[in-house]
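Only a single protein chain was left out; the remaining protein chains are all shown in position.
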Amino acid sequence: MAGNSFGSVFKLTSFGESHGKAVGMVLDGCPAGITLCEADIQVELNRRRPGQSTITTQRKEADEVQILSGVFEGLSLGTPIAVLIHNHDQESKDYSHLKDAFRPSHADFTYQEKYGHRDYRGGGRASARETVARVAAGAIAKKYLSLSTSIKTRAYVSSIAHVDLETKYTELNLDLIESNLVRCPDPEKAAAMIALIEESKAKGDSLGGIISCVIENCPIGLGEPVFDKLEAQLAKAMLSIPAVKGFSIGSGFEGTKLKGSEHNDAFEIKEGRVHTKTNHSGGIQGGISNGMDIYFEVAFKPTATIMQKQESIDSAWQEISLEAKGRHDPCVLPRAIPIVEAMANLVLADNLLLSKLSKL
Amino acid sequence: MAGNSFGSVFKLTSFGESHGKAVGMVLDGCPAGITLCEADIQVELNRRRPGQSTITTQRKEADEVQILSGVFEGLSLGTPIAVLIHNHDQESKDYSHLKDAFRPSHADFTYQEKYGHRDYRGGGRASARETVARVAAGAIAKKYLSLSTSIKTRAYVSSIAHVDLETKYTELNLDLIESNLVRCPDPEKAAAMIALIEESKAKGDSLGGIISCVIENCPIGLGEPVFDKLEAQLAKAMLSIPAVKGFSIGSGFEGTKLKGSEHNDAFEIKEGRVHTKTNHSGGIQGGISNGMDIYFEVAFKPTATIMQKQESIDSAWQEISLEAKGRHDPCVLPRAIPIVEAMANLVLADNLLLSKLSKL
Amino acid sequence: MAGNSFGSVFKLTSFGESHGKAVGMVLDGCPAGITLCEADIQVELNRRRPGQSTITTQRKEADEVQILSGVFEGLSLGTPIAVLIHNHDQESKDYSHLKDAFRPSHADFTYQEKYGHRDYRGGGRASARETVARVAAGAIAKKYLSLSTSIKTRAYVSSIAHVDLETKYTELNLDLIESNLVRCPDPEKAAAMIALIEESKAKGDSLGGIISCVIENCPIGLGEPVFDKLEAQLAKAMLSIPAVKGFSIGSGFEGTKLKGSEHNDAFEIKEGRVHTKTNHSGGIQGGISNGMDIYFEVAFKPTATIMQKQESIDSAWQEISLEAKGRHDPCVLPRAIPIVEAMANLVLADNLLLSKLSKL
Partner (left out) sequence: MAGNSFGSVFKLTSFGESHGKAVGMVLDGCPAGITLCEADIQVELNRRRPGQSTITTQRKEADEVQILSGVFEGLSLGTPIAVLIHNHDQESKDYSHLKDAFRPSHADFTYQEKYGHRDYRGGGRASARETVARVAAGAIAKKYLSLSTSIKTRAYVSSIAHVDLETKYTELNLDLIESNLVRCPDPEKAAAMIALIEESKAKGDSLGGIISCVIENCPIGLGEPVFDKLEAQLAKAMLSIPAVKGFSIGSGFEGTKLKGSEHNDAFEIKEGRVHTKTNHSGGIQGGISNGMDIYFEVAFKPTATIMQKQESIDSAWQEISLEAKGRHDPCVLPRAIPIVEAMANLVLADNLLLSKLSKL
């Protein structure tokens, strides 16, 4: 109820403030018998880790993962898997200037109002540091999916501000996603995006953009209509990521301009299975995966923390002037790629389990 | 788990196939002491009812609501409120031509695969008729909100295909929404939209578009981070509506093109309360309402049922030719307005209750 | 949250007041493909029906079941199964004498305090009439179990006041349970119990007793430790039945007097499967079924409604004198047999589904 759990039968409960002792999660409902070790998780955390390149925050956190329970002799036990990532920087900085400040477009004001008490250090629970727990859980989901299906979930940056990839995913080489710092599979566009981010960073400003995600080889039958349609779960998953402002599946907002006769995906039999000639549906019909690629887009606003002086107010409702300290991401999208994938894989793992229950 | 419940503490469970005996829902967790009668629900059902105008389906359903439990002497009891809407047309038509057909961009194929058995009459559970239960529950949510807050939730059609309202909601007179058949508050644009829908209908084709929704006077503090952020819940609510392909909150996809220094919403004190000069956040920060207007948009694809011949396949994987029979909506948006509002009000009611639990 | 749902993946939501229009339930999560019709439910409702014998209430209710959704052409659809039982007597009686009265050991006072508003007619939601919805859902659970397992759930009356069956279930012929009015498999004891109930009824008094329940052929592996141990779920299920004051599993309270060396159930291999020589565990070890018979007992207090004058208070805290009107059960146990079985079968069905998720 209180919002820190995700999933129904493959369910993670996340915890931790950005400058508390640790961030972590407990995953309940992971089936027994999955080969799993800390390295399986660490590899995904490394993709999210701060300080990994010139266009991310220069903050250094090792983000070393520790599995506390639920795994024995290299196999999951079917009992809760608790995972911990210690916060090493926690006491090294002075955050007293933020104690009473409400930073623009941050959660300071709303947390103060809702809870009456908040951890003001680095955003506390509202910090994007919280997403490290999601990536850890997502890594376990990915492992489970890899043992039960051929699902392949890949996200990439498709726009940074006005620099837009334009090319459809079907015409891209997704193996190039990790070949550059911004995680865009088109090397030329990637270079333009990186240049734009560096320019913005130099000005102390920030940028947003769009992440696209493709899920290949999804089995038919995932999703629980009517309220837990697969796209509805994905939408919730994505909008729960800090800084996300929009979600679209398949034809999305652009599809609203097509006529029904253009938009409908005609069925055909291809390579011995049911197929659609087009895929405006984005791989989901009636809330249930139809076996085609699942394709969705996620809009991220520009990072709220900027290295420029801003006017704001404090908790006594007095006007103040704020200037960010520390090292921040001028653009969150490159590091958000593993987060989008993690959330998608968590939705898939949960629904794969649920799909075992639909028929006698 | 199986997807037919919505909400956490103000929780509805919906049931019913489009051509079964009835569609309905049970609402558990509605507080005791709310004045409530069937007319409170009927008025919203009437806004969704088929046959209400020339641009909706000409099908006639009275959609008469019946409260079976949970209300006594005009007040809610705090016990489950069961609501029933009988399907009067249920046996009058012949659906045998759809028994084995998989209609393009419908849920026939995926339901067949997931469940192995389906009610093929009029889409069965996947029919938009299911949303009548949502509107009924939303009417109760609206009543509860009206007794506890000044919340005002209003949705309107902001585009049909390429006919786009363009004007921001702050410059529109939302009192005009119900003044025309398409439920667009700009009378000129509304006329253009209606003409476009009629033209499309004449060709046996269908149209999509965008619905915008504004929530005024939302109390500060609704939303349960980190996974149940208010925008995440709204996104799920909207993507669970049939035909929805996208959701955006505040600046949405367009906001990805702004710089942080442009996008941040500066705080100020105005009329004795905390206010933001701009509202790119769309009334939600850190997943919690901040007291500003909540603004979001919902993309609807063109109706899948069209009055044109289409090629498809059947359950034996044979090619077939399909032509729709009956009376269908050439564009679902006008009738989707009360559905969007209902889902929004359900999210708000649930979070209003939950917000009582956040502080000692 | 509000207490009207039971189960996790095989989940019923119950509704209805005793003198409202109807009592019913929605079952979500029942797998598709189960053969099901109204007669499957009616047969169980008939075992619970009032007026069935001289030792139950003489009230007449047909309790005719109606399936509204979720079943098509004789098979479950995997969509919610809504079931309705109309209350036919609802307006025939005068309950105004109870409007402000708090009947001793009833729920009048606590409902008034908790909800501030209550349906005083016949106990409203707190009436045992609510259990008709449980029996309907339990009938579907039983059907599902019969198609997937050889589970056989049988309850019987093992004591009425001081008349105690004494004999262990293993030495009884459980096929005799339905052979007499009180549902006790020992004909002589049954006769004594019936005589005792009739004597009590003649005096306008009421009796309690104990129901025993045996579940044969339960598959190994049901139950979800640590909090949802199978016995914990059964305990909750039983204590949720009106008038229940106690639950014991296996050796129960008597087992507390044994030494560990006497109480431990030694394993052996018998007829090609793992077996225990004794069954003090009652078929559950570590919260998980072990394949032996599950055995538990449920204590019912004497019916609170008696045909004698009682002193009490009213809602204005004034002393009043009360005398019951109408026709009531002098002892609820005979009619509670199908309720105990229904709740047990609901727990089993839910856990059978859940058990599909425990291993890769």
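Letters A, B and C mark the chains as written, and numbering starts fresh at 1 in each.
Assume contacts are C-beta pairs under 8 Å (C-beta built on N, C-alpha and C of every residue); 3 or more make two chains touch, one makes a residue touch a chain.
Because the structure is a prediction, the values reported are computed rather than measured.
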item: Touching residue (missing chain; options C:Ile85, C:Ala232 or C:Ile294); value: C:Ala232
item: Option from A:Arg125, A:Arg183 or A:His328 whose C-beta touches the chain left out; value: A:Arg125
item: Missing-partner contacts on subunit B, residue numbers; value: 1, 9, 29, 31-34, 78, 144, 147-148, 353, 356-360
item: Missing-partner contacts on subunit A, residue numbers; value: 1-5, 8-9, 11, 13-17, 20-24, 26, 28-29, 32-33, 66-70, 72-73, 75-82, 84, 114-119, 124-125
item: Residue numbers in subunit C that touch the chain omitted from display; value: 1-6, 8-9, 14, 102, 104-107, 109-111, 113-116, 125-126, 130, 159, 161-162, 200, 205-210, 220-221, 223-229, 231-240, 242, 244-253, 255-269, 274, 276, 280-282, 284-290, 297, 299-306, 308, 310-313, 317, 319, 354-355, 357-359
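Note that only the chains that are shown with their structure count from here on.
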item: Most distant chain from subunit B by Cα centroid; value: C
item: CA centroid of subunit B to CA centroid of subunit C, Å; value: 39
item: Where subunit A and subunit B are represented by their mean Cα positions, the distance between them in whole Å; value: 26
item: Interchain centroid distance [CA atoms averaged], subunit A/subunit C, Å; value: 46
item: Residues of subunit B engaged with two or more neighbouring chains; value: 1-5, 8-9, 14, 114-116, 125
